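Sharing a structure here in C-alpha cells format.
In this view, the complex is presented without one of its protein chains, the others remaining in place.
Up next is subunit A:
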Amino acid sequence: MSQPSLVTENLTIRFGGHVAVNAVSCAFNPGELTVIVGPNGAGKTTYFNLISGQLTASEGRVLKGGEDITRLAPSARSHRGIGRAFQLTNLFPALTVLENIRLAVQARSGHGWRFFSPASRLGALKQEADQFLQATKLSDKAHMAAAELPHGDQRKLEVALLMAMEPDIYMFDEPTAGMSLDHTPDVLNLIATLKEDKTKTILLVEHKMSVVRALADRIIVLHNGELLADGPPDEVMQSQIVRDVYLGSSGEDAA
C-alpha cells in the first residue's frame, strides 16, 4: 500500500482531568473510506477536531503527507488539503447558496484578499462554483439564503462546500444526521462519487449501519477516547468486544 496520507500518532487531549481522546494512533490511506463508530461521548467528534484543528492536541502528533500539522490553525490545515464538514449544520446562513460555495472556491484559489473587483464579475470563480452546485443538484436554489433551505438541502450544501474546497482528506461528521430517509441517498451518493476517485482519503463518522455497510472499506471503533478496534467491516462488526460496547446498545439498528 502507498504512503498514508494522514497519520495520528499517540493523539491525546485532556480537558482538566478528563481524557477525551486517549493515545489514538492510526494511519489513513488514499482511496480508502474509513468509518469511525462508537457510542455517544466516545470522542469521535473530538478526534475530528484534533485533526482539522478546532482543538490542539495535549500530546501526540497529526501528520498530513508526512508534514507535522499538530499546531497549525484550521485555516492553514485546510490549505494543506484537509476538508472538514460538521455534525450540526454549520453554514453561512444569511449568504446565498452560491456565495457559500464561492467562499470555498475562492479560499482555495487565493482570491479572498481582492477588494476592488466585484466578485460577481470574476467569471472563473462563478463557473467553478456552478460545477459544485450542479454536482449537488442545488443549481436552482443558488440565490436562496442558506438559512431558507430545507434541512436536507442544507446538508447537501454542507457536502458541496467541502467538495468545493477540493481537499485530499474529506472528513464527514454524521452527514445524514437529522435527514429523512428519502433524502439520505442523495448525500450518500455524493460520498460514493468521491470514493470512486480512488485518490481521496475519506473519514466518516456515522451511526446508521446501512450506511456503514454500503460505504466502509474499513471501520475503526472509538470507546471512551480509546481506539478499540480497527479493520475491515465484517471483521470489526463480528468481533465480540465491539458488539458489547457499541452494537449492543443499538441492537435494532444493527439488525
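Rule of thumb we're sticking to: contacts are C-beta pairs under 8 Å (C-beta built on N, C-alpha and C of every residue); 3 or more make two chains touch, one makes a residue touch a chain; residues count from 1.
By our rule, contacts and distances are computed from a predicted model.
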(message) Out of "Glycolate oxidase iron-sulfur subunit", "FAD-dependent oxidoreductase", "Peptide/nickel transport system permease protein" or "Amino acid/amide ABC transporter membrane protein 2, HAAT family", which one is the UniProt protein name for the chain not included here?
(response) "Amino acid/amide ABC transporter membrane protein 2, HAAT family"
(message) One chain is left out of this view; which of A:Glu9, A:Glu59 or A:Glu99 touches it in the full complex?
(response) A:Glu99
(request) With the full complex in mind, choose from A:Lys64, A:Arg84, A:Lys156 or A:Lys200 the residue touching the hidden chain. (result) A:Arg84
(message) Which candidate, A:Thr12, A:Asn29 or A:Gln54, sits in contact with the chain we can't see?
(response) A:Gln54
(message) Just checking the interface: what residues of subunit A touch the absent partner chain?
(response) 52-54, 73-76, 78-79, 84, 86, 90-95, 99, 102-104, 106-108, 111-120, 122, 125, 140, 142-144, 148, 161, 165
